[in-house]
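There's a structure below that I have some questions on.
With one protein chain held back, the other chains of the complex are shown just where they sit.
The block that comes next holds chain A.
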């Protein structure tokens, strides 16, 4: 259970010397901060920077803090941030259970891990799906597996990059409810980038217009 606050202190991202985006913000545990704006404004770049994947040609200054730790000093794999893209990006060479196990921290016997996967699948209404090929799942099922894979990695904060934009309208509401319920329950500070106002309203948190 995370209780740390995610703080972006005077983040400035420049592209080839031109300032692109400036943000200072603080996200409390369980709170969703929404960054809204048209495409090309640099909101996805900001998210990539927080996750540790600033693209080539961009430079960033400022501090990214989670509780007391400075994330900027850590390589991406040690930041423990749950990253969700608009595509579920389930690894096509692994089965559904393998995708979930990939997210779980190492340790435990094979049986324990298998049981943990089974519980997690049950949790998202996909009991018995462990050996399925991800390519055979429906869009909504894939989105739920992707969410669960991120949660099983025990993230300390969530980063959502337009996570609902490729879902059908009906599914979209359902996924929003699921994601935000988990975020609130686990007390995860969450940064969401979107251009859909309904996402921001469903999140119920503060909104920064870029």
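Throughout what follows, a residue touches a chain if its C-beta (ideal position, glycine included) is under 8 Å from a C-beta of that chain, and two chains touch if they have at least 3 such contacts; residues count from 1.
Heads up, the rule we're going with is that contacts and distances are computed from a predicted model.
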| item | value |
| --- | --- |
| Options "Putative thiamine transport system permease protein", "4Fe-4S ferredoxin-type domain-containing protein", "Outer membrane protein beta-barrel domain-containing protein" or "UxaA family hydrolase": UniProt name of the undisplayed chain | "Putative thiamine transport system permease protein" |
| Of A:6, A:23, A:36 or A:51, the one touching the omitted chain in the full complex | A:51 |
| Contact residue for the chain not shown (choose from A:38, A:92, A:107 or A:170) | A:92 |
| Hidden-chain contact residue, picked from the options A:7, A:43, A:149 or A:176 | A:149 |
| Contact with the hidden chain (one of A:29, A:42, A:103 or A:205) | A:103 |
| Residues belonging to chain A that touch the chain removed from view | 48, 51-53, 56, 75-83, 85, 87, 89, 91-93, 95, 102-103, 105, 133-136, 149-150, 153, 159 |
